[in-house]
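Removed: one protein chain of the complex. Kept in place: all other protein chains.
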Amino acid sequence: MIKLEGVYTVLPTPFDERGNFDSESLRRVIDLFIEDGVSGFTALGVTSEVARISDRERHAILDATMKHTNGRVPVIVGATGDGLDTCLGYCEDAHKAGAAGVMVSPPRMAKLNSNYIRRHFATIAEKFDYTIVVQDFPPISGYHMEASLLVDICRQIPSARTIKLEDAPTPYKTARIRDLEDGLGINIFGGLGGGYLIEELISGANGAMTGFAYPKLLVETVSKWNAGKHDEAADFFYRHVPIMRFEFQPGIGMAIRKEILKRRGALAHAGIRLPGAELDESTKAALDRVLKWLDL
Amino acid sequence: MIKLEGVYTVLPTPFDERGNFDSESLRRVIDLFIEDGVSGFTALGVTSEVARISDRERHAILDATMKHTNGRVPVIVGATGDGLDTCLGYCEDAHKAGAAGVMVSPPRMAKLNSNYIRRHFATIAEKFDYTIVVQDFPPISGYHMEASLLVDICRQIPSARTIKLEDAPTPYKTARIRDLEDGLGINIFGGLGGGYLIEELISGANGAMTGFAYPKLLVETVSKWNAGKHDEAADFFYRHVPIMRFEFQPGIGMAIRKEILKRRGALAHAGIRLPGAELDESTKAALDRVLKWLDL
Amino acid sequence: MIKLEGVYTVLPTPFDERGNFDSESLRRVIDLFIEDGVSGFTALGVTSEVARISDRERHAILDATMKHTNGRVPVIVGATGDGLDTCLGYCEDAHKAGAAGVMVSPPRMAKLNSNYIRRHFATIAEKFDYTIVVQDFPPISGYHMEASLLVDICRQIPSARTIKLEDAPTPYKTARIRDLEDGLGINIFGGLGGGYLIEELISGANGAMTGFAYPKLLVETVSKWNAGKHDEAADFFYRHVPIMRFEFQPGIGMAIRKEILKRRGALAHAGIRLPGAELDESTKAALDRVLKWLDL
Partner (left out) sequence: MIKLEGVYTVLPTPFDERGNFDSESLRRVIDLFIEDGVSGFTALGVTSEVARISDRERHAILDATMKHTNGRVPVIVGATGDGLDTCLGYCEDAHKAGAAGVMVSPPRMAKLNSNYIRRHFATIAEKFDYTIVVQDFPPISGYHMEASLLVDICRQIPSARTIKLEDAPTPYKTARIRDLEDGLGINIFGGLGGGYLIEELISGANGAMTGFAYPKLLVETVSKWNAGKHDEAADFFYRHVPIMRFEFQPGIGMAIRKEILKRRGALAHAGIRLPGAELDESTKAALDRVLKWLDL
């Protein structure tokens, strides 16, 4: 079972002008990010607009991702479903496609409880022999997992000892998990677009898993930090954080990210699917300004 | 374009012991409900556990529903999707299957706004020439549609003048829509398991669209009311409302409903898919008691 | 320390025509409810419109309640505050006024956790030597307390072994608490306007604590049940539940309740404070109908 490390980038789903999946652009994104130095990919995550694609499209996207990545880096596949059966179906797809693991959030349901959540992850682990990334992003399920529940899941399920944190403040929650884990060696990845990466590392995070459009900035930060060059890592991070912060805006963040990836030459088209918001003129002007300042 | 009236029942999705779709049981449910006197069906609604079935299963369920109903009553198909494209895909499926229309809730998205919601329904209406039922159930989308927005949508889109209300208090909201509609003739269906049906009718509702396991009780209430026998309708309703009220409990309601349908001989198996809650002993005891009291 | 039993009624806050607290009407309500047979009162609860009154008014209402009740039945005082200090201040007020105890919900805060909630109740218990009713009503705090957390609190804090449940489905949650309590003897009171009282009793609840305008209907149900006359209790309940169900509608329920109390001769004025909704014509017509049917 693979131990994740470094920076995993959540892949966007490129669409062409008519709104169809554009595999050509996806291949360019994959190459660009590998060049940026990412350790791996996460396919079919929230910022892959997975809520807006059909099951048939899921297969096409997964297929294109695996074929073009071609083992150069491991691929984790988002497999969250509102029902256990749909989730297991997605896990099976990931298994067949040769994924290194899956990323799963608890399902959305009004009266969910912690017992069911433990059972959900345990059921996946019984059926599949790969890494399970526990995604801690309360808006997906509507359920807030406390640090103690996350540690319980990790203790109970050896294959589910990687957590992707999206529940702000992530540095604080990272520290709470470290307080409680008692030698388990939980693998913690920060999210939130990388905007709190240095603080997550200070708190003991192992890396980042997020969709930020310049993964090289995260890779550089994590590499320096892990090499013990903490001051350099922090200096590099602080100088670049204006763009992580800017990109990570609710509602409009995905549109900003795709616009950047278009400017970086990877996407033929920056469009996102409705009801996602389009980039407006003021956001474009602000993007121009911050990219110019950073010389990106 | 069909004008809906009377009682539309949202069909459950029967599963066999291993959790697979059980088309045989679905056919029995369809026959039972037609015998109960329903005016039509709603397939693939929230209480059809649609969040827990795959796209492939959707097709099988829709196919079985249309074939076995075989035109005896009209069928409305739930087509809500978190993206416009997935929603339109479901609308297309409904069209091909010969549905009388679709039922659509606004998509779930953090920063949704009323302009987008208008556009969402307008786009469907431009592409498909059938009845669009606007589903007003805030938990699906996380967006609360005020009475004025609902009336705006109805005014703007002639094919979308049917509203299924699930936003309690539904009698009060029915009255607010009637206050604002100014002669539009909006067709309002109450939901909430029929537990406020008499009050919805008093406020001017046209009928009910819900998944209650004894549609005949709703049919009888609506028929008497529409025949002008208001006192009889109310008397009948009040005497039977202990069961509508009991069935409609969050988290456990779907399990109660399927247990009843099993007792009525329609379902071979009462199981619902995880993470749905199973019926516990105390709820079963309470169900026994209320059914015995009602002689059902 | 008093052991609560039977039916505790949450007192409404009567206002006069100009919207000021009307102590005269409150005294009539108190007498009416004692005549109805309630075992005690809960003052300054959610349905006392406590969110819409000032700290100075709290004192006047508490004072009038204690003076007029004059020991005829025990009084529990709502003491929930968004901060621990405000909560303790309200607890102190209750102590000085001679209350039998307080009712407290966890405070509202975005990032609340179960450890803090335990500490919150423990701090109150350390300072005050009276009954603490743990109010389980998620909308107040935004935090969902699982049955296991409730049982933990009861186990840890002997004075906090009374729970008022408002988290539907309350009969199901009552049964879960009974499953876990292991002989603790937790005292469980159902809420939700009494609309699920018989099912709560079937699951093992001890009584009801709610603001329903005809407490005698709840008193009669609980008395028969506790006397072992289960069939009679259920029969009585089912025949009267149309009104519990009707009154308990979100947004408009408090206006219905006050209208009933005006008709019962207790309130001089039925008005509630803004932004509470006023009773509309259709709701009044529905109220007339259900009261006539029940001969109330």
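Just so it is clear, A, B and C label the chains in written order, and each chain counts residues from 1 on its own.
In this text, a residue touches a chain if its C-beta (ideal position, glycine included) is under 8 Å from a C-beta of that chain, and two chains touch if they have at least 3 such contacts.
Remember, it's a predicted structure, so these values are computed and weren't measured experimentally.
Touching the missing chain, out of A:60, A:97, A:168 or A:296, is residue A:168. Here the missing chain is touched by one residue of C:112, C:157 or C:180, and it is C:112.
The omitted chain makes contact with chain C at the following residues, 19, 49, 51-56, 81-86, 89, 107-112, 116, 119-120, 139, 250-252, 273-277. Touching residues on chain B toward the chain that is not drawn are 113-114, 146, 148. For chain A, the residues touching the absent chain in the complete assembly are 168-169, 171-172, 174-175, 195-196, 198-199, 202-204, 234-235, 238, 241-242, 245-246, 249-253, 277, 280-283, 285-286, 289-290, 293-294.
We adopt the following convention: only the chains that are shown with their structure count from here on.
Matching CA atoms, the turn from chain A to chain B amounts to 180°, rounded to the nearest 5. Comparing each chain's Cα centroid with the centroid of every protein Cα atom identifies chain B as the most central. The distance from the centre of chain B to the centre of chain C, each centre being the mean of the chain's C-alpha atoms, comes to 33 Å. Distance between chain centres (mean CA atoms), chain A to chain B: 36 Å. Looking at chain B, residues 250-252, 277 sit in touch with two or more other chains.
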